[in-house]
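Below you'll find the structure, written out as structure tokens, and then a few comments.
For subunit A:
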Amino acid sequence: GGSTGGNPLDTTSAAPSGSASGGGGKAVVGSFDFPESVLLASIYAQALEAKGVQVDEKPNIGTREVVIDQVKSGGLTIVPEYNGNLLAFLDLKNTAATTDEVDTALQQKLPAELEVLDSSPAEDKDSLSITKDTQTKQSLNTMEDLAKVSKDMTFGGPPEFKERWEARLKEVYGIEFKEWKSTGATTADALKDGSIQVGNVFTTDPKMAANNLVALQDTKNIFPAQNVTPLLNKAAATDTIRTTLNDISAKLSTQSLLDMMQKIAVNKDEPATVAKEWLTTNGLG
Partner candidate 1 sequence: MITFDAVTKRYPDGTVAVDGLSLEAPTGEITVFVGPSGCGKTTSLRMINRMIDATEGQILLDGVPVQGIDPPTLRRGIGYVIQQAGLFPHRRIVDNVATVPYLLGWDRRKARARAMELLERVGLDSALARRYPFQLSGGQQQRVGVARALAADPPVLLMDEPFSAVDPVVRTSLQDELLRLQAELNKTIVFVTHDIDEAIKLGDRVAVLRVGGRLAQLADPKTLLSDPADDFVREFLGRDRGIRRLQFVSTAGLRLRTDLTVEEGFGGGTAEPWALVVSADGAPVGWVADARPDVLEPFGTFVHGRDSMRSALDAALLSPSGCAVGVDENGKVVGVATREALDEALAEAADG
Partner candidate 2 sequence: MGDGPPSIWEWIARNWDTGRVDSIRNLLTDHLTMSLVPILLSLVVALPLGLACVRWRWLYQPTSGLMNIVYAIPSLPIFMLLISVTGLSQTTVIIPLTFYGMAVLIPAVVDGLGSVPDHVRQSAVAMGFTPLRRLLAVELPIAVPVVLAGLRVVAVSSISLVSVGALIGQGGLGSLFTRAYQNPFMPPVIVGIVLIVALALVADGLLVLAQRLLTPWVRARKGRA
């Protein structure tokens, strides 16, 4: 919506919220509307609480577009981000791919109100996924393979994915779909029941394994690195927050993320419980 010449709604709420005082006292931890983000936010929140920070949680808010706005305005203090997606959000054209490239680019593009901390080795990449069936039938392995047949296929994913990637996919791989569907959280199911043939599923999503899905190889590195990276409202950030979150990022790995997500998705454990467990195991809780 940038073309409207400034969003008047934003100005109304531009003032940082009163809770964001200079000290290390308070923080509002938010998350996107998918379980992994909720989990990460819960890890942050509980770790901070353990450090005596007064935490207010706002889980499940919505998409990046909405959440980042809130961090900027001070409605949120901390959000668990993914460096690649954040960069793509700030600069759609940016083609940085590796973790370092992305982090460097990110520092340049970040608006003044925001601050990112260290990237964690834990990564959860975007992917274009298909079912094993489709894979064997059409012998698709890479996204280049997909470009040949994509015109007959229906794509499903979160609504914002189309905005962000439709042009890039066509430009880099020449991938064009017959139809774009908004499938949100049901993408994996939609793939399975055949209402879509290609879906955008995160690589750490336990549904990948559960539903026999495979990710097509991103041979041209279009999907950037997606390391878990805390995003902060600069004005509300304190050193306690910074060190606590950096400690977490250092300990977090892709495998531990996968393990935790497995517990949440299969055992239906609560994100908060899983987070607490991890914090305790890693001596951060």
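Brief remarks on what is shown
We take it that a residue touches a chain if its C-beta (ideal position, glycine included) is under 8 Å from a C-beta of that chain, and two chains touch if they have at least 3 such contacts; residues count from 1.
Candidates were picked such that all candidates are chains of the complex that A comes from, given by their letters.
Predicted, not measured: the structure shown is a model, and the values here were computed from it.
One chain among 1 or 2 touches subunit A in this complex, and its number is 2. Put simply, subunit A touches candidate 2 in their complex at residues 7, 9-10, 12-13, 17, 30, 33-35, 38, 42, 45, 56-62, 66, 69-70, 73, 75-76, 185-186, 189, 263-270, 272-273, 277.
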